[in-house]
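Let's turn to subunit A:
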Amino acid sequence: MKYPLLASLVATTALTAQMASADTLRLLTWGGYAPEEVIAKFEEETGHTVEVTTSNNEEMIAKLRATNGGGFDLAQPSQDRITSAQEEFGIYKPIDMSRVESDLFIPSMLSATAKNTTFDGEVYGLPHVWGTSGLVVNTAEAPEVTDYTDLCSDAVAGKVSYRLKRPTLIGFAYSMGLDPFAAYGDTEAYQGILDQVEEALTACKPNVKTYWDGGDEIKNLLRSGEVTAAMAWDTGGWQLNADNADITFVAPEAGALGWIDTFALPARGRADDAAYAWINFVMRPEIAAMITNTAGNFTAAVDGDGGVDAELKARYQASFDQAAIDNIKWYPPVPAGLEALEGETLDRINAAN
Partner candidate 1 sequence: MTETTPDLAPSDLECRDLVKEFSEFRAVDGVSFDVPQGSFFSILGPSGCGKTTLLRMIAGFQSPTSGDLLIKGRSMIGVPPNKRPVSMVFQHLALFPTMNIGENVGFGLRQRGVARAEIKRRVGEVLERVGLPGVSERRVDQLSGGQKQRVAIARCMVLEPDVLLLDEPLGALDLKLREHMKVELKALQAAFNTTFVYITHDQSEALVMSDNIAVMNKGRFEQIGTPQEVYHAPRTAFVAGFVGDANRIPVQVVDATGGTLTLKTGGGAPLKLDAAAQGSADWRPGQRAEVFLRPEAVDLLPAGSEQAEAANMVPGVVDAVLFNGANSTVTVRASDGSLMTAALPQTGVLAALRKGDAVTTRWHPSQARCYPVAEG
Partner candidate 2 sequence: MASDTSKLGFYLLLAPILLWLALLILLPHVGLFLVSISEKIGPREYETGFGNYSAFFTEPLYWRTFARTAIMSILATALTLLLGFPIAYYIAKITRGRTKTTLFLMCMIPFWVSELVRTFGWMILLRETGVFSQFLQWAGLVSGPVEMLYNDAAIMVGLVYTSILFMVVPLVTTLDSLDDSLIEAGYDLGGTTTAVMREIVIPHAMPGIVSGCIVVFMLSLGNYLTPILLGGKDSLWFTGMIYTQFITRFNWELGSAFGFLLLALSSLVVFLGLKLSGRSLSETMGRS
């Protein structure tokens, strides 16, 4: 997950002559997932034109819901958000695996994503970029922060920030020794977990400087030293690490939360040819590396890390040893209706004084 700024529209038009089958691909994606150089190469090679709209998970679903799955030809929601949205709103159409060059994908990720995005026997998602959220810590100022609940310790009082969103609830739950993903199917058990987390987060409230909203906001807070420990995405930590060696991403002891952003076809998309062409294009190892270099996260492409910047690799390896990688908690699909429970919990935390 990248920077959920309010949607900004980047439209790129190719001046080259178009082939007869040329289409316009309206891509609904995250910032950094469609770099201009990649678009230029794609347009040159296929003759298709790409229009990019950057967004985040919630806005993607809201936009597609508003048009019943129209307006875009390819979207990139996280894998755990596909089936519930499909069940509720029917905004996607199934992937035709015969049109995907499946050997470009790391097989384990392809099958895991297929499993997680299956609804009514049809597969709706292909893996693209993956990453984690965990802790971004100024290791010089707050070395003791190694887990989510450490954000509530007195040592960092007033210098902590996190989002008031569902990853925070889940991260804290794991850190408190609970297993929220296991309770996904059991509403009562899940509500019990939420109640405990609510108590912890309400008690933690005085420690928090502010609940951050946008990626730039949390980076500013950390860079200026106003915040020394935060719950945030791995790429944010690595970007800050480039400027200040003390700040970096720390995989929490309870486990980083792993997400995979996918390719999904909006139900009323008009340019399926261009969409499949784009998927097969960006999964090529050299293109995948270009995307990793701009987005800061690795992809599900076979050999996709080959051409990746050495510094980024080094930062990734510093944050994740093998044990940390094994400990990543991958988001399972969110059952429909769960978000309502979480929403009420978040509201109560927000309102508590």
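Just so we're on the same page, a residue touches a chain if its C-beta (ideal position, glycine included) is under 8 Å from a C-beta of that chain, and two chains touch if they have at least 3 such contacts; residues count from 1.
The set was built so that all candidates are chains of the complex that A comes from, given by their letters.
Quantities reported herein were computed from a predicted structural model and do not represent experimental measurements.
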Neighbour of subunit A by the touch rule, complex-wide, chosen among 1 or 2: 2
Complex contacts: residues of subunit A adjacent to candidate 2: 58-59, 61-62, 65, 85, 87-90, 165, 205, 208-211, 213, 217, 224-226, 336-337, 339-340, 343, 347-348, 350-351, 353
